[in-house]
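Complex shown without one protein chain; remaining protein chains in place.
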Amino acid sequence: MTTSDAYQRGKAMAEATNPGIEAALAARYDAILPGFSTTMMEVAFGHYYTRDGLYDKTRYLATVAALAALGGQTGPQLKVHIRNALRSGATQREVAEVINQMALYGGFPAMINALNAALEVFEGEEADT
Amino acid sequence: MTTSDAYQRGKAMAEATNPGIEAALAARYDAILPGFSTTMMEVAFGHYYTRDGLYDKTRYLATVAALAALGGQTGPQLKVHIRNALRSGATQREVAEVINQMALYGGFPAMINALNAALEVFEGEEADT
Amino acid sequence: MTTSDAYQRGKAMAEATNPGIEAALAARYDAILPGFSTTMMEVAFGHYYTRDGLYDKTRYLATVAALAALGGQTGPQLKVHIRNALRSGATQREVAEVINQMALYGGFPAMINALNAALEVFEGEEADT
Amino acid sequence: MTTSDAYQRGKAMAEATNPGIEAALAARYDAILPGFSTTMMEVAFGHYYTRDGLYDKTRYLATVAALAALGGQTGPQLKVHIRNALRSGATQREVAEVINQMALYGGFPAMINALNAALEVFEGEEADT
Amino acid sequence: MTTSDAYQRGKAMAEATNPGIEAALAARYDAILPGFSTTMMEVAFGHYYTRDGLYDKTRYLATVAALAALGGQTGPQLKVHIRNALRSGATQREVAEVINQMALYGGFPAMINALNAALEVFEGEEADT
Partner (left out) sequence: MTTSDAYQRGKAMAEATNPGIEAALAARYDAILPGFSTTMMEVAFGHYYTRDGLYDKTRYLATVAALAALGGQTGPQLKVHIRNALRSGATQREVAEVINQMALYGGFPAMINALNAALEVFEGEEADT
C-alpha cells in the first residue's frame, strides 16, 4: 500500500507522542483488518491531528469538549486527549473549565463523569513529575 | 426572587451580546415556567459563560466542537455559538478546523452538517460587513 | 397472522385516541414491510402503552422527558406525546416543568428546542378549545 | 460570591438528602474549578430540583426515564435518581415500568441495562430495611 | 395472557439459540414487571428477529453496525450480536469490517471500543473450537 504525505506527517507525530504505536496497532488489528494501522496513521493522525490552522492546544481542548459532551461513548479516549491537551500547554484549570462548560450541552452527569476522568489524569500526571 | 452575583455578571454579558434578551425570554417562557428568564441569566450566563479560567474564544470553540459532534440535537444553537466564537476573535478558519476535527468523534455526517451551518453563518457575517 | 390479547388491548387504545390509525399505517407501510401495522398495534400499544402499573399521565410525562432529553432524534413524536400527556390530565405547567428538568440531562439546547415544540402544541390545543 | 434564594433552597434540599454534600463537592472540585460546589447547590438543586410545579415523585421518575433512555451516558447518576424516586413515594413497580417504557425510545439494550441498575438499587434498599 | 404466532416463532428461535432464556428472564424480571419475559419473546424475537425478508447474517451485521455506532449505550448486547452474526455465517473479517466502517458514523472511539469487544468475542469463540 503506497501512502501519502499525510501518512508521513501523521506517522511522525504519532510516534513522537506514542513511540511504537503503529507497530502496536498492527500487531493487534492488522490480522483481522488488513491495513488498519496504516489507516490510523494516514487518516486520524495525518488528515486530522497534523492539520494546520489550529493550535494543538485548541485542537485538543475542542476534542476534550466533544468527548466529554458525548458521555459514555468515549471511554478511554477522553483521558488520552486530556493528556494531549496538558502536553500542548493547556493548564489543568483550562481542561477542567472546558469540561465544566459541557454541562450545558451533554448534561450534568456527562460533565461530572468527564471531570472525574480528568482528576484521575491530573493525579497520574503529578505522580510522574 | 433574589439573585446572586452570578446573575449580575450573567445578565450584563447576555444583554451586551443580545440586548433585550432577558425580557424576550421572559415574554416567551415565564408564563409557563415562572422564573425561567432569571434562571437563564443566572445559570447559563452567570454560572457558565462568565466564568474565569478560559479565554472566551476557547470557551466558544469548545462549545462549537461539542454542538457539532452532538449532531442533530443542537439545531439553532450551533450557529449562535459560531457567531460568538467569531466575535471573540476566532477566525473562520479556526471555526472550520474545529468542526472538521469532529468528524473523528461525532462522525462525518455530523461534521458535514455542522460545516454547512458554519458556511451559512460566514455568509451572513460577511453580508453584515 | 394470529394476534395476542396484547394486540386487542393495543388496537383498542390506539383507535380510541387515533381513529383509523391501524388502517393508515397499513396503507403506508405494509406493502414494504408485511405486518408492520399489526406489529405497531401489538408491540407499541399492546405491550407498552396499555401496561398496568403506571398512571397514563406519568407514563406520558416520562415519555416526554426521554424524547426531550434525546433531542434531535425525536422530531414529530415529541409533540404527539405532549398531547397525550395533556389529554391524560397533565397540565401545561407540568409538561413544561418536565421538559425544563431535561436541561440537566440532555443539555440546554435540547431543552429549549423541546420547550418550543411544547409551546406550539399548547397553542394548537388552545385553538381547539 | 453572593448567592441567591435559589442557592438557599437548593442547599437545604441537598443537605437534607445528602448531608455534607456541599463540603464533599468543595473538597473534591473547588480547587480545580473555583465555586463549583456553590454552582451545584445554586444551579442543579436550587434552579432545578427545588422548583415548584411538579411533584417530586414525578420529577424523579421523569429523570429516571431520561437517564435510562440516554443509556451509557448516565452511569452512576441513574441509581441516585432511582433512589430519589423511591424516597419520593414511587414504588419499585413504578420505577421499573418507567424504565421498561424506555425500550421504545432508547432501545432495548438501554432499557435492559437500566433495569439491571434498578434491580441493584432495589436489593440495596431492601437490605437497608 | 394469550400470545400470538409471533410469540410462538420468537420463543422457538430464542430457545434454540439460548435454551432456557424465557425462564431465566421470567425469574429475573417478571416479579417486578409482570409479563416481561413473554414480551421479550413476542416482541424482540417474534416481531423482529424472526421476520422474513432479510438473511439472518445481514440482520445481525446490521445490528452489530448500529450497536457499534451507538457506542457506550450498548455494553453487553454488542457481544451477543457479534456471536449471533458469526453463528449465522459471517466471518470474523466481515464483522470487523462492519465495525470498522462505523468510524465514519459513530466516531473513531466508538469504533475502536467495538473492535476491542469483537476481539474478545473472537478469542472466546476460538477457545470453544
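A, B, C, D and E are the chain letters, set down in written order, and residue numbers restart from 1 in every chain.
FYI, a residue touches a chain if its C-beta (ideal position, glycine included) is under 8 Å from a C-beta of that chain, and two chains touch if they have at least 3 such contacts.
Since this is a predicted model, take the numbers as computed values, not measurements.
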Chain not shown, its touching partners among those shown: A, B, C, D, E
Residue of D:Gly10, D:Gly46 or D:Gly106 in touch with the missing chain, whole complex considered: D:Gly106
Sole residue of C:Gln8, C:Gln77, C:Thr91 or C:Asn116 that reaches the chain not shown, by the stated touch rule: C:Gln77
Sites on chain D contacted by the missing partner chain, in the whole complex: 69, 104-109
Missing-partner contacts on chain E, residue numbers: 44, 48, 51, 53-54, 58-59, 61-70, 74, 93-94, 96-98, 100-106
Touching residues on chain A - with respect to the absent chain: 1-7, 33-35, 39, 42-43, 47, 51-53
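Just so we're on the same page, only the chains that are shown with their structure count from here on.
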Set of chains whose contacts include both chain D and chain B: A, C, E
Per-chain CA centroid nearest to the all-protein CA mean: D
Rigid-body rotation angle, chain D and chain C, from Cα fit (steps of 5°): 180
For chain D paired with chain E, centre-to-centre distance based on mean C-alpha positions, whole Å: 31
In chain E, residues with contacts to at least two other chains: 33, 70-73, 106-109
Arrangement of touching chains [line / ring / star / complete / other]: complete
